[in-house]
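As you look at this complex, bear in mind that one protein chain is not there, while each of the others sits in place.
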């Protein structure tokens, strides 16, 4: 395992930092898309969120909407997949991979997750979303394999 | 980018460690609040969780409760916002910011998320919760901007 003093000025670590930040920002964007659909579809989760009508009128806007729920599932899927990428990717970046191999992992993962969101929200016909999910999943496993091969200490 | 050897004894990294730990502990507290409301409102998600009555009686306690769902939404909102803060904040702490600037980011985020939970669970009238959410969101974006400016490597 290479030393972190070198890695922090190192291109692998900088590449990790760049792609991890981009993909976390993409995940944060889902909150805004949810808010947009809640307002447009007039489908809210909390009585205090309804921006129009008196309280007796507000109740009918406390409902679920298929598009809002779709965005929320997409957001949760991001959490379920981007959290392992962030964690395993950080440990991977510290395990001293080749720059070209690391860039390949980070770029494919970021691309796959952006495609996943597009496929979920459009929605595109399957297996578009399924494949983009699987690609990100396999990339994360590949990094985990490298991490465990380098650092295993049970 | 400063060296990690210096940063680990460094005040910026120690400040990050402190606020990240505090805000993760706050998020963990939501599990206990959920459990408290589930028991108090007698609203459970799994048949084996119902602590009273025979199995034929247990079914009526398998229900959703508006207060339990409110706590769960608050917990999920924490996950959606504290995960990016933890990740981007870690990379930000390694990107060599000024101590005073970093402390400002960490303190405002931690304060905003604590206010968000209070506003969600009370509940306070809007835009209390919306503003506290937005403040934490903007702080995370501001850190991401600094990270990408320092480390960008595509």
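In order of appearance the chains are A and B, and numbering begins at 1 in each one.
As a working rule, contacts are C-beta pairs under 8 Å (C-beta built on N, C-alpha and C of every residue); 3 or more make two chains touch, one makes a residue touch a chain.
Bear in mind that the values here come from a model prediction, so they are computed numbers and not experimental data.
Undergrad: Looking at the full complex, which residue from B:21, B:57 or B:122 touches the chain that isn't shown here?
TA: Residue touching the chain left out of view: B:21.
Undergrad: Touching the hidden chain in the full complex, which residues of subunit A are there? Just list them.
TA: 1-5, 70, 73, 76, 79-81, 83-84, 87-88, 90-91, 94-95, 123-126, 129, 133, 137, 140-141, 144, 147-148, 151-154
Undergrad: Since one chain isn't shown, list which residues of subunit B touch it in the complete complex.
TA: 4-5, 8-9, 11, 14-15, 17-18, 20-22, 24-25, 27-28, 30-31, 45-46, 48-49, 51, 75-76, 79, 82-83, 86, 90
In this text, only the chains that are shown with their structure count from here on.
Undergrad: From the mean C-alpha coordinate of subunit A to that of subunit B, what's the distance rounded to whole Å?
TA: 17
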